[in-house]
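Read the structure below first, then the notes.
All protein chains but one are shown at their positions in the complex.
Chain nomenclature is as follows: A, B and C, assigned in order of appearance, with residue numbering initiated at 1 for each chain independently.
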């Protein structure tokens, strides 16, 4: 990309911004542009604030009591590491997360490990049952997002995987 | 992208903006454009509907009982004939409108009459007192907006006057 | 009292239970499906745990998910609300096995009351008047004829395995009984793979009367008088009131005494409702018992001043009724509840979507139970009840006047609601005069269609 192109592009974007364009696609065969501005949170009017208050204050955030399990209320938007376009393995059930098959044993997987789709990557205990959780994608484990023995919700992100 | 293209694009966007276009798609084979403007405050979504309901249903509108005086709830926006840029004389008090100084007498003014600022143009009776209402502008009476004996509110439009 | 309770429900009843916990100083844990993430029961709980996707079977009815949530949040007890898991004896058993107190009767009692014929027999033994009928299944037409002669026409044949009107026939005379018996048998066999029938006396347009009971875990039972819920459409209650104009003080006292004796014998615990039909002569017949808090409990709260959900929590934590109830229970005034549903007021089709304006009526005599708010969303997965509007007046006339005023100020936009239907009913002279039975709504809707 030439400097000129970049400058032109900058100019275009500034212009789009100025005119409050939210999304812009251009396809001219040799040139494709797709652009979406970030939503400016809480627009001027402040309408619907209750709904947003609720969204922005997930229950756990206003109930951080000592002794209570630190249950987070994850939402799609909060899913970590999406900017890297990583795959996120989410918990299919509510329960307690265990990284290894038994106390003292080594973890099923660790960052850097390459896993197959269907490979057991952790255990979620629910009602005294040890449920083996399988990876729903193949790739490299980037990060484990929860810690051993932590209570987890339905849909809570457990691992990020670089699929490639 | 040539400067000319950018300028054309800008012109297009300005035009779309001016005409309050929200979304725009163009597909001409070699050129595809897709564009979506950011929602401006108080969007269509129907927020704040209660407030609008109230505004759009002035009390008199939902209480048209027989025998009740047809009291309208005028608002600035509803003031009649503003499109002609006429001056509106509004009632400075609550009471009963009389077009003439006494029953049977002729009206103070009629459409077509030219009035001076300060000239008595009607009477509003309040608490048995006959209050002479003076025109607050000079010009030609275009229309009398209320009828003889009609109860009127504070601020209710009485006459339109073509000034100039 | 418990330190921490999980509320295994959603919507207005979840918030109702949370409020009671809150006022008793109990920490609360809400569970929610992905569709309810922004619900007030989630917002107003101390902790909240997502237990599954929107479909009830995957979340609110998912026993392992609810129990797991209770375990990881380390609660002492679970309040099931109404509907969902509230009358699921298996769930109560799993709670017991998991060392979690289920706030309701023991599973054995729930199971007994869930089996209609057993419940009838238990009530019959205690001299609670039950609907006359066959003792269980009828072998053949001859037996049907002799039962019908004993019970008296009209009678209704019902499928033992049945529900939803299939395998059901009303016989008004001995002549038509044999054909109807065969038809019902065939239909039941076809629908349920089981053609067995039983018979009950059929009551034309009965009134629906129910008694609220509370029982502690030390063997004491009290009734908190009756409610009348005759304004129903397709067996869905729309309007409930307390007391019933039809129940005399003498009847009230007699039924109450009998119920207390019976429920003590059964070993009933916590809150429950005993449902009766009333025929046109004012005779009451037991039909079934609901072993949970009811949707319409607030009308009883209004006339007695007793917080029934707090009472449930206190009973479950071991308190005795004598500590919970005032020394002398009395009826004060008259209370009526309207169920505000998210449905079309004429077509009765459910109306999910986003609320765009929400103004709740207030003032003297008005109570609103709702988990909705301006810009809340009604998901399509659950029942259509979105608010309960309850009024309390010195007498029924005052309560009706108050309800009409409150309905006119209840503004909900963005979705269809039953508010205007309620306004029409409350403007109806028959309703105002208390001249109704469970056939009222059918007649009312027919009249409205004509008009």
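Definition applied: a contact is a pair of C-beta atoms (placed from the backbone, for glycine too) under 8 Å apart; a residue touches a chain by one contact, two chains touch by 3 or more.
The shown structure was predicted, so the numbers you read here are calculated from the model rather than taken from an experiment.
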| item | value |
| --- | --- |
| Which of C:49, C:231 or C:402 contacts the chain that the document leaves out | C:402 |
| Candidates C:22, C:55 or C:160 - the one touching the absent chain | C:22 |
| Which residue of C:193, C:249 or C:326 touches the chain not shown here | C:326 |
| Contacts of chain B with the absent chain, listed as residue ranges | 48, 50-51, 54-55, 57-60, 63, 65, 68-69, 71, 73-75, 93-96, 126-127, 129, 151-156 |
| Positions on chain C where the hidden chain makes contact | 15-16, 19-20, 22-25, 40, 44, 298, 301, 305-307, 309, 326, 332-333, 357-360, 362-370, 373-374, 394, 398, 401-402, 404-405, 408-409 |
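Here is the rule we use: only the chains that are shown with their structure count from here on.
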| item | value |
| --- | --- |
| Where chain A and chain B are represented by their mean Cα positions, the distance between them in whole Å | 52 |
| Whole-Å separation of chain centres (CA-atom averages), chain A against chain C | 42 |
| Touching two or more other chains - residue numbers and ranges from chain C | 374-375 |
| Shared-contact residues (touching 2 or more other chains) in chain B | 47-48 |
